[in-house]
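Have a look at the structure that comes next, please.
The complex appears here minus one protein chain, its other protein chains still in place.
Should a chain be cited, it is by its letter among A, B and C, assigned in written order, with residues numbered from 1 in that chain.
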Amino acid sequence: MTSISQHAAPSDAFRDETPWDVGDDGDTLHEECGIFGVIGARSASSVVALGLHALQHRGQEAVGITSFDGGEFFSHRGIGHVAHVFKNQDIFADLPGMMASGHVRYSTTGGSGLRNIQPLFADLADGGFSIAHNGNISNAMTLKRDLVHKGSIFQSTSDTEVIIHLVATSRYPTLLDRFVDALRLIEGAYALICTTPAGMIACRDPLGIRPLVMGRIGSSVVFASETVALDVVGADFEREVEPGELLVVDHNGVISSHRPFGDPSPRPCIFEQVYFSRPDSILGGQSVYQSRRQIGVELAKEAPADADLVVPVPDSGVPAAIGYAAESGIPFELGIIRSHYVGRTFIQPGDSKRHAEVKRKHNANRALVAGKRIVLIDDSIVRGTTSLKIVQMMRDAGASEVHMRIASPPTDHSCFYGVDTPERSKLLAARMDLEAMADYIQADSLAFVSIDGLYRAVGQQDRNAKCPQFCDACFTGEYPTHLTDYDADAVAGETEA
Amino acid sequence: MTSISQHAAPSDAFRDETPWDVGDDGDTLHEECGIFGVIGARSASSVVALGLHALQHRGQEAVGITSFDGGEFFSHRGIGHVAHVFKNQDIFADLPGMMASGHVRYSTTGGSGLRNIQPLFADLADGGFSIAHNGNISNAMTLKRDLVHKGSIFQSTSDTEVIIHLVATSRYPTLLDRFVDALRLIEGAYALICTTPAGMIACRDPLGIRPLVMGRIGSSVVFASETVALDVVGADFEREVEPGELLVVDHNGVISSHRPFGDPSPRPCIFEQVYFSRPDSILGGQSVYQSRRQIGVELAKEAPADADLVVPVPDSGVPAAIGYAAESGIPFELGIIRSHYVGRTFIQPGDSKRHAEVKRKHNANRALVAGKRIVLIDDSIVRGTTSLKIVQMMRDAGASEVHMRIASPPTDHSCFYGVDTPERSKLLAARMDLEAMADYIQADSLAFVSIDGLYRAVGQQDRNAKCPQFCDACFTGEYPTHLTDYDADAVAGETEA
Amino acid sequence: MTSISQHAAPSDAFRDETPWDVGDDGDTLHEECGIFGVIGARSASSVVALGLHALQHRGQEAVGITSFDGGEFFSHRGIGHVAHVFKNQDIFADLPGMMASGHVRYSTTGGSGLRNIQPLFADLADGGFSIAHNGNISNAMTLKRDLVHKGSIFQSTSDTEVIIHLVATSRYPTLLDRFVDALRLIEGAYALICTTPAGMIACRDPLGIRPLVMGRIGSSVVFASETVALDVVGADFEREVEPGELLVVDHNGVISSHRPFGDPSPRPCIFEQVYFSRPDSILGGQSVYQSRRQIGVELAKEAPADADLVVPVPDSGVPAAIGYAAESGIPFELGIIRSHYVGRTFIQPGDSKRHAEVKRKHNANRALVAGKRIVLIDDSIVRGTTSLKIVQMMRDAGASEVHMRIASPPTDHSCFYGVDTPERSKLLAARMDLEAMADYIQADSLAFVSIDGLYRAVGQQDRNAKCPQFCDACFTGEYPTHLTDYDADAVAGETEA
Partner (left out) sequence: MTSISQHAAPSDAFRDETPWDVGDDGDTLHEECGIFGVIGARSASSVVALGLHALQHRGQEAVGITSFDGGEFFSHRGIGHVAHVFKNQDIFADLPGMMASGHVRYSTTGGSGLRNIQPLFADLADGGFSIAHNGNISNAMTLKRDLVHKGSIFQSTSDTEVIIHLVATSRYPTLLDRFVDALRLIEGAYALICTTPAGMIACRDPLGIRPLVMGRIGSSVVFASETVALDVVGADFEREVEPGELLVVDHNGVISSHRPFGDPSPRPCIFEQVYFSRPDSILGGQSVYQSRRQIGVELAKEAPADADLVVPVPDSGVPAAIGYAAESGIPFELGIIRSHYVGRTFIQPGDSKRHAEVKRKHNANRALVAGKRIVLIDDSIVRGTTSLKIVQMMRDAGASEVHMRIASPPTDHSCFYGVDTPERSKLLAARMDLEAMADYIQADSLAFVSIDGLYRAVGQQDRNAKCPQFCDACFTGEYPTHLTDYDADAVAGETEA
């Protein structure tokens, strides 16, 4: 979710709470949320904590869990990792009940306040209602303006809260009707897990941009952003929540499926395969690890290199590097060692000190690299600053040639569907052509996998240009929805001017 | 303000923050709030902190300040005393602007959460709106039910929030009209300080049950619950905000007075004179210290005692004891020493351990008391448990006779106007007659000042029975407003059954 | 105890822990410590906490408790009031055993670190040894230098630690012998409570400068700085530990008394009567309240005033004001109201902002004071800054005349026996004669009780000039011991130059 308010809002008393190591060097793309819910389980809240822990890579700044014990709702939220915010076992005694849901988030500028931590909760006329959202509503500002005008009072600066107010003010008779009424007004990307006194609602936007899967542990029903969370809590994968599907589960485990949006063609986010999801997740029937390994194979075919070693930028480059090495026959070796003691990197929101961080995160394996020609494999290039430093680190360690191979096409458009991307004008691929990029990062050669190569790696014949099988807007600029809150210039970026 | 929600509400992540010494031994009545605002002052927020500090006796559990810098609103809130929550000077840099308002509160059961700490704030269609409330809205639950039904979402469990939603959803054209529209719908007791981008609004309910005064420091205008706060910030007292008056002050210091409720007869709370207000405050033109001293004089006339020493229960009994001693000629001596290191007493909300606390708070001055006949002067008797212990302490210290004199009439009805009283059935005076009370507390004699004696002490000829000059419902049961949310039985209490 | 180290010492990781409201406006004298111990009691540590709470006025900055469960020693220490550091009942479960001792301290500059919080503890060859000290060792620096040279390593910058090292390195065969050996080497003032595996040791320096009393609760033996702590824990006063006496109590409650220093004439600190001790304590057989009230009587005789009201500077001036009023016939009234929500005042160590604080602490009762001639009664004048402000406050409130009467002789020498006094050159009485002081504080008249009046008030005929019955060095400059660590100039002060 994205911060949407430009309004004068009181500063938050808690802003000085130190965000944990959010693992951001400002030069990667960030999934902004992971969601998890379970209904019909003993100690539901601790199951949720474990599930969220497995989804921690989707959001490291804050975490919240809401539970329902048949009578009342309870919640606990905090800034930091799941393991930190829920380190005290006593917390779970304060989150009783057999239904619970939770959310991990990556913060966006200005939105680090506690009141933005999800699940959001409201007392509606029919009782409590919680909502956990992965995605971004691209007409939230427009809807909010209208709601405030009619008397709605917003508690947070989150786009997600718009959904709650739309539900609260809808004139339809039942909660489910009101909820569908609300969804029909919003555009963008959303996977949602809601809890109400009657049970749990899970749904995905019509295009299924953000992922959501369903599993079972015995008689309890589980929803999660990725299958890895099912594995970790010991649930069996049942199926994906389908794009445009809305599932309602009551306290007896009875599930009903609704399809309020008809049957549009799905467009799941392809970047989940490239980077966001855990390699041990299965997404749309496809093993993420295998997709990434296969991207490496495609890349080796499309962009071979004459080299001594294939070196991954750890850890995200490892599967593609294994594929590249296997296809090319060049040995796979750990030429870069990653510290265990940073997240994706060790820095707080904002970008001061970003540059000093690379070294704390990655260190060259000098003894291995010295005198060698290496193929460096990374998942993507965002601003290019990290790539530049990594290439430099390899040269400082004595590498005689550095050939950079990227396991995704050039990222040259911003995402408006729940991924934290820089403005388009800061994306290296939006600013330069391939040759200029190679120069910028000082690589001896640079190549990206082609968009068709990527589609092949994830199991398609090739990209269906008329009706692409995935949302690949970050690579192609083909946004599958309206972007009401964003004017055309913002979307196009100043690089187009 | 009182917690009004019986709804399922999520527990608050912060409930385990330790409330400070809230100074409650469960056997005194509590003013639940103090409010303070200033407009047109440099460092307005630090002026508010100082003012709230002087009003700390009106609410010890939590404190909040909201400021406005001409563009944005800022706020800081926390659990604990003013001196604790605002101990770091840096906080004031985060509360910039020349208008600020604040609130101290005493918590009620279940409502200790951060989100109930005032001033409450909302982004309305015309901009930010903050509200600080002293009093209690006696139809808040009824109004809230209706608002929620129409789609309003409440953030807190405070009755005060009802006012904000009434303003937000009012169809009148201007904010002031909408505010008056809201006030017309509420019943009960309220002194309010609101801030809006256009300036500050201060008002008192039509009967003026809760106090509110206006002062000036140079060109800035100040509002406060009591005059002592004016003294402490260096402001000159100007006048009381009149019952039913609504004052609007803009950023140029221009003040306009409105009287939306016509001109009903005022009924200010008489217990402010007896106990709540600081002795150095002036209330309705009457020095609180002199009122209390004079109650002692009346009490000595109405209920003399044959004794060696007049001993106050410190500190609230001291002025009446001075009056009693002066009138009776019996020497005033400190027969009980009060520790400086507890508030009104050292205990947290809830009532465990209440009993161990008396000793930590008060200790007999044995060398003085031994062998003496003493007149003990206290301000009131609530449940009677403290009186019993104090009498016992005097006897243990060797007092030969203990004559208890109480500087108020018997408290035998609950307050529904912003004072935290036990249910009627727990009030000693509602359970017993005078003789039984004397037996219960084991005093050699017991007397209360008469209701007319009390009225005389505060400067009236006597009580006007048809149209009493004060709200004295806690003594007489004559509630001056409807009590919509409370059924007749609750008001009457089971002792009437 | 005083910080003695000038050595390079590592800064303490915890120095930024916020000291609580230490109640210091820099213009009062401070007792630096209170001590309490109990042996043979269930939940000994919680008895100690209650006892220390009653001694909180003797030291507000830090508190520690050490217990012994027959096998091991345990301790908990922290910065802040007893009620804060021990607010969590679970702490007492971590302080098991039937013997415990504790200490409250007022910090001195540079010595706020946790490692200086007492009881200090060491593992000696014969087992654990804890020590809690009230007083000051006036040759500690000299002794420390020698000990360090021989290989002792100090953990704290406290003078008290010298005693432990002297015990540890003594060559005598038994712990008691080694302890006496250590005491023989130190000079100055000390009341000590030590715990060892064999039991508790309590002792007072040969002159008995600092107080220490013994009491009993059933079969347990209690030691405390003042009798008020006995009252609060429910112990019966037995007797004072005599000057120069060393009491050893074993785990069966067997007590043995030792007098290692022969039988010098006692010189207890007279300022305990004037200011330090609680009014409900009994010191040397004399009620502190009565002493102070009697000082007021003497003062009224020695320095009458033509006035309308006797007004105490609360709370320490109250007993003397009652005495003055009784003797003079002028009515006693509360012309100054003291806030409950500061300690002795609201400020942190260091003296910034000292000046803004008076108002937060005291407020004039304008309605009473306006137009009146008042006699103001205070306990002492240190720097004079507070007196000046209080007199000014009375005038601002409309007092027509202000006659200041001080319930102690002029304080014109520093204390080296455990009281935190400014350098002599900052004491008003060391800088000016009576008339100049009256001018400085802008009083219409000023008088101090005479030294003989003071001695009479505390029950003596008069002061025995050859061999004074008390240590009154702060008034007379007659120090009863060597002051090895302090050169003559420091003692005399630059005012003598």
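Structure notes:
In this section, contacts are C-beta pairs under 8 Å (C-beta built on N, C-alpha and C of every residue); 3 or more make two chains touch, one makes a residue touch a chain.
Remember, it's a predicted structure, so these values are computed and weren't measured experimentally.
Within the entire complex, contacts from the absent chain reach the displayed chains A, C.
Considering the full assembly, A:P319 is the residue among A:G78, A:P319, A:G384 or A:G453 that touches the omitted chain. Considering the full assembly, C:A125 is the residue among C:A125, C:C467 or C:A488 that touches the omitted chain.
Residues 18, 21, 23, 50, 53-54, 56-57, 60, 81-83, 87, 228, 231-232, 234, 278-280, 282, 287, 289-290, 293, 315, 318-319, 322, 326, 331-334, 337, 339-344, 346, 359-360, 363-368 are the ones on chain A that touch the missing chain. Counting over the whole complex, chain C has residues 5, 7-11, 13, 66, 71-78, 94, 114, 121-125, 127-128, 130, 148-155, 164-165, 168-170, 197 touching the chain that is not drawn.
The rule is simple: only the chains that are shown with their structure count from here on.
Fewest steps needed to get from chain A to chain C, stepping only to touching chains, is 2. A straight line joining the Cα centres of chain A and chain B is 51 Å long.
Mean C-alpha positions place chain B and chain C at a centre distance of 37 Å. Of all residues in chain C, none touches two or more other chains.
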